[in-house]
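Omission of a single protein chain aside, the complex is shown with its protein chains in their original locations.
Chain lettering (A, B and C) follows the sequence in which the chains are written, and residue indices restart at 1 in each chain.
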Amino acid sequence: MSDPDALVRSSDPEHPANHICTLCAKFYSLGWVTGTGGGTSIRHGDKIYIAPSGVQKELMRPTDMFVMDFESREYLRRPAAHKPSACTPLFYAAFKRGAGCCIHTHSQWAVLVTLLVEREFGSSAPFEIEQIEQIKGIPKGRDKVGNLGYFNRLRIPIIENTAHEEDLTDSLEKAMEAYPDSYAVLVRRHGIYVWGDNVHKAKTQCESIDYILQLAVEMKKLGLPWTTK
Amino acid sequence: MSDPDALVRSSDPEHPANHICTLCAKFYSLGWVTGTGGGTSIRHGDKIYIAPSGVQKELMRPTDMFVMDFESREYLRRPAAHKPSACTPLFYAAFKRGAGCCIHTHSQWAVLVTLLVEREFGSSAPFEIEQIEQIKGIPKGRDKVGNLGYFNRLRIPIIENTAHEEDLTDSLEKAMEAYPDSYAVLVRRHGIYVWGDNVHKAKTQCESIDYILQLAVEMKKLGLPWTTK
Amino acid sequence: MSDPDALVRSSDPEHPANHICTLCAKFYSLGWVTGTGGGTSIRHGDKIYIAPSGVQKELMRPTDMFVMDFESREYLRRPAAHKPSACTPLFYAAFKRGAGCCIHTHSQWAVLVTLLVEREFGSSAPFEIEQIEQIKGIPKGRDKVGNLGYFNRLRIPIIENTAHEEDLTDSLEKAMEAYPDSYAVLVRRHGIYVWGDNVHKAKTQCESIDYILQLAVEMKKLGLPWTTK
Partner (left out) sequence: MSDPDALVRSSDPEHPANHICTLCAKFYSLGWVTGTGGGTSIRHGDKIYIAPSGVQKELMRPTDMFVMDFESREYLRRPAAHKPSACTPLFYAAFKRGAGCCIHTHSQWAVLVTLLVEREFGSSAPFEIEQIEQIKGIPKGRDKVGNLGYFNRLRIPIIENTAHEEDLTDSLEKAMEAYPDSYAVLVRRHGIYVWGDNVHKAKTQCESIDYILQLAVEMKKLGLPWTTK
């Protein structure tokens, strides 16, 4: 580890250190990472690349990245100017289950849906919706082939928020076990974690779910139900 | 067919292989093709250019394009990395009727309008609106001269969604026959197909219709009726 | 007039032929000129520059511009590929009264406000709002010094739409006479015309009014009144 900066130096736009920067700039324009909120992490072989805490997500540079060894969970690169992301153990929970990329947003649609579900179905209910074409953007589940169909019901578990983000890890992992086919967990009054086998899939799934959450909020404004029965 | 890549290689920004890329990047920013949803196809003489399935629409390159022969419906170019779009037979239905470009969006306004129409007017009713200036952005109908007037009623048929996109073809074609003057078909809980004589007209009509659908949703939120009687 | 193209050829970004293009690209991103709707015109000394009809407003080039002589109302430049804007007599009505720039948008907020005013106050009522800071972005009126104050009521007349845009001219001019201090006229179910002494003022006023119209719609959704009594 003579030169940890070599880990974030690449001319390849799809190198994780570069890719996290372009993704987060896009996510900023989608309203997902306002005010340094949210974050993104990519697993690249035996390394995990993580955006730092408290940084303006649309202005990040590759040299801002933390790099962690997957096995030892030790930092291979730790920029002195930054604090590691409190989301790190949450991202790690997804990587342990085979994810290649994990995205955390503070999307307002996610926050509003968690409140609407609580009011209508109680605090232990997941978000459920069906018969929306965009559901097809989400895979059936780990070790299953293909994506959900139009007539499948999408279920996303909701966990309660905690005072400290890292304290979400236990309930996030429990939700992952209780809903083994889900690629996302909503956090009440906070946002959402979405992961995928690789960057392309994580981004596609996060966009598809955010689309569905926005649609769900608009449906409630218009008095339209989320499920047909 | 010695070099199928020559079909997508051009320095002309209006060459279909280039044009589909710039159009889809714009459509992404309009929220029409989130999460690889939606698609666009252009007929160019005896060839049809089609964006592939499952690709991030704002990041496409000309080399991602499928090219089909109009007469034989055989692929002249088929990128190994991609799957052909399930919309292909739907786009083809429009091209058979003289269209030069067909756009498919997952616009949330389209989805919401199909639900509002179903609730208020039943599942066989079309979307109807009148006395909105933007209606003038839509032509009167095939083989007719000029665009709709301000006092004309815009009618867009709505078909039910199916489990597989290609299975929409029959009902889309039936709707095209039942509403021969329409340049668009809404798909319940899914989105919209809009076509036009050429790229310019298809884009203009798709934008005008999406504007009207958004306005229609906002009108319902405010308790304003879509038709004057 | 040996070379009418010289009228639109300039390296100055504030030359009217260039300026209309950059303004309309911005207006497209604000949702004001969707689907070739809306338009913009600048008076430059004894000449009037006008964006053509039916053109994608975000893609215009200086060579697309019409140029009219202010006194004779004859075209000095008339691109063969385009039709003159049906808004031309409406823009001219503003120029006759001293305007240097006139902007016409199909803003959805404008359309919704015209419908809300009609329902609540009748079809001859203007839009009225007061005690909103942004009102200060609008001048007191022609030949008056300074802008409206926070405690002044903003009044914008509303005229009924017609089948053909040029037929709005009479009622637009009547509204200009009835509300001599107004820099804008709303058109029911259509949009708004806003003008100013120069490009800077017209743009500022159009933005300020559009902000107020959007706010007014959101206020109605929340049951908040537009005037304090």
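Here are some notes:
Simple rule for what comes next: a residue touches a chain if its C-beta (ideal position, glycine included) is under 8 Å from a C-beta of that chain, and two chains touch if they have at least 3 such contacts.
Predicted model, so just to flag it, every value in this text is computed and none were measured.
For the omitted chain, the shown partners it touches in the full complex are A, C. The chain not shown here is touched by just one of A:79, A:139 or A:191, and that residue is A:191. Interface residues of chain C with the unshown chain, by the touch rule above, are 131-134, 137, 149-151, 200, 203-205, 207-208, 210-211, 214-215, 218-219, 221-222, 224. Contact residues of chain A toward the unshown chain are 31, 34-37, 54, 56, 106, 108, 111-112, 115-116, 119, 161-163, 187, 189-191, 217, 220-221.
We adopt the following convention: only the chains that are shown with their structure count from here on.
Arrangement of the chains shown, judged by which pairs touch: a linear chain-to-chain path with two open ends. Rotating chain A by 180 degrees superposes its CA atoms on those of chain C, with the angle stated to the nearest 5. With centres set at the average Cα position, the gap from chain A to chain B is 31 Å.
The centroid of the Cα atoms in chain A and the matching centroid in chain C are 44 Å apart.
Not a single residue position of chain C touches two or more of the other chains.
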